[in-house]
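Missing here is one protein chain; the remaining ones are kept as they sit in the complex.
Chain IDs A and B follow the sequence of writing; residue 1 opens each chain.
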Amino acid sequence: MSTDLQTRTAAQPGERARAPQGPWRSNIGLKIIMAVSGILLVLFIIAHMAGNLHVFEGREEMNAYAAGLRSFGEPLLPHESFLWIMRIGLIAAALAHIWSAVVLTRRAMVARPVRYASRKPARGESRHAVATMRWGAIVIVLFVVWHLLDLTWRTVNPVKDIHDAYGAVLATFSPERWPVTVFYLLALVALGFHLRHGIWSAVQTISGPNTKWRGRTQAISLAVAVVVVAGFAIVPLAVTFELVS
Amino acid sequence: MKLSLRIWRQPDADTPGKMVSYEIDDVSEDASFLEMLDVLNERLIAEGEDPVAFDHDCREGICGACSLMIDGQAHGPQAATTTCQLHMRKFKDGDQIDVEPWRAGAFPVIKDLVVDRTAFDRIIQAGGYISAPTGTAPDAHAVPVPKQDADAAFSAAACIGCGACVAACPNGSGMLFMGAKVAHLGLMPQGQPERHTRVLGMVAAHDEAGFGGCTNTGECAAACPKEIGLDVIGRLNRDFRKAAARAA
Partner (left out) sequence: MSTDFYREGEPIADTKAPAGPISERWEKRRFSGRLVNPANRRKLRVIVVGTGLAGASAAATLGELGYRVANYCFQDSARRAHSIAAQGGINAAKNYRNDGDSVHRLFYDTVKGGDFRSRESNVHRLAEVSTEIIDQCVAQGVPFAREYGGLLDNRSFGGAQVSRTFYARGQTGQQLLLGAYQALQRQVAAGTVDLHTRHEMLELVIADGKARGIVVRDLVTGEISTEIADAVVLATGGYGNVFFLSTNAKGCNVTASWRAHRKGAYFANPCYTQIHPTCIPQSGEHQSKLTLMSESLRNDGRVWVPKRRGDDRAPGDIPEAERDYYLERRYPAFGNLVPRDIASRAAKMVCDEGRGVGPGGLGVYLDFADAIKRLGKKAVEAKYGNLFDMYERITGENPYERPMRIYPAVHYTMGGLWVDYDLSSNIPGLFVTGEANFSDHGANRLGASALMQGLSDGYFVLPNTISDYLADGPFEPLGEDHEAVVAARKEVDDRIAFFLNNDGDRTVDSFHRELGKIMWEYCGMERTDEGLRKAIGLIRGLKDEFYRRVKVTGKAEELNQQLEKAGRVADFFELGELMCIDALHRTESCGGHFRAESQTEDGEAKRDDEHFSYVAAWEYGEDAPVLHKEALEFEYVKPTQRSYK
């Protein structure tokens, strides 16, 4: 008889399947990256939306706010350093968000190689997301490009003076440039739908609430989406309809 | 009643398939959907044609063998009902009905409406169990389990592994299936020791099989014949996050 120690044969954790690139490259890992970066972007958007409302205080205050962003932290920090920290963080979050989205979208396309011949409207809890998330994302990306050319770099804006934020806003949404306003509002609708699903989806991905809290998260997402859209939309509408001049 | 069917016909995995139309008369409204296909097949055989292949077994909604995308809906129009329990009275005389297999990269078509779902077995192999070799068990009353945990575990364990979640998901994701097992075992005290390794192993096997990620649209839960909810995906996400953080 053998004197070897016999161990029960069983699957050891080490023998189990492993993701080729580690847990953070898995679908859920990428979703967590997307969720965390998305929440950072949401925080930025809310701050941005709130800042925009300075336009109603007039040229002086609005431009002072814009200048304040550049000089924030001085003299402890060099000029514009806070702004650049924010910008780098924002760019990193946006890249992480887009990169994870692209990878997951490509995997999703591989996962459904043949489409159904027959299609019924979606019937899930967040059914609008099927139609709005990816298309919405493309609209938002296009908008952001335009928005940077318009109000950050002023390439397509008549007001070239970087320090005159107020003038630039008034110029871009002036009544005769109504298509810009329409595009802006359209992008806002896309953003609204993106947030309505994106916020609760991020919470679901990170913390997985139960049914009760999922319902509450969905309600909060909707509320945030409405406030953000309304807060952003009020500025171009006010300018276009000449309530601010 | 009289129906026109458009059914996906595909002779084998390597040959491209197509939708083929069939007219069928005298369908009893008391027949189940599969019995309607049985009647069609009897006719096709009599005519010397190849009958439509489809998976089925228990025909009482528990084995999970039957599948079928009916008019673009997994298991057809009736909620909380598998195809074998769907009856023709849910349709109207003269309806046109499209019948397709589950479509997912991880579920390749074998023939007609039959797909290969062994990817689900591989996910279970990667950790969807509690290691309790026969003969080592303590008395069943040694560890009490709070009733609400036991009930919640049962609800998750009601999954029949049919794959409707994958079929309905726009991303072809198996998260609901995987979440159901992670939730079931994670809710039981017996499942705690392997909780972290389980979720990492299963997620890796899921991705390797070629299932997509989760967009939280809820299509899976709406299609699930056993009404398993998105909670289980939440639990899966939570367990995964903790396990991944610990592994890092």
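Some notes on this structure:
Note that a contact is a pair of C-beta atoms (placed from the backbone, for glycine too) under 8 Å apart; a residue touches a chain by one contact, two chains touch by 3 or more.
Small disclaimer: the values here were computed from a predicted structure and weren't measured.
In the complete complex, the hidden chain is touched by one of B:Leu5, B:Ala74, B:Ala104 or B:Ala153, namely B:Ala153.
The set of chain B residues touching the chain not shown comprises 11-12, 28-32, 34-36, 38-39, 42, 44-46, 48-51, 53, 55-65, 78, 81, 85, 87, 89, 110-111, 114, 116-118, 120-121, 124-126, 128-141, 143-147, 150-151, 153-154, 157-158, 160-161, 184-185, 188, 190-191.
To be clear about the criterion, only the chains that are shown with their structure count from here on.
Averaged Cα coordinates give chain A a centre that lies 33 Å from the centre of chain B. Residue ranges on chain B touching chain A, taken from their complex, read 6, 8, 19, 69, 71-73, 98, 100, 103-106, 122, 125-127, 131, 133, 168, 170-173, 175, 194, 197, 200-201, 203-208, 210-223, 229-231, 233-238, 240-241, 243-244, 247-248.
Chain A makes touch with chain B in their complex at residues 8, 10-11, 13, 16-20, 23-24, 26-32, 104, 107-108, 110-120, 122-127, 129-130, 133, 197, 200-201, 204-211, 214.
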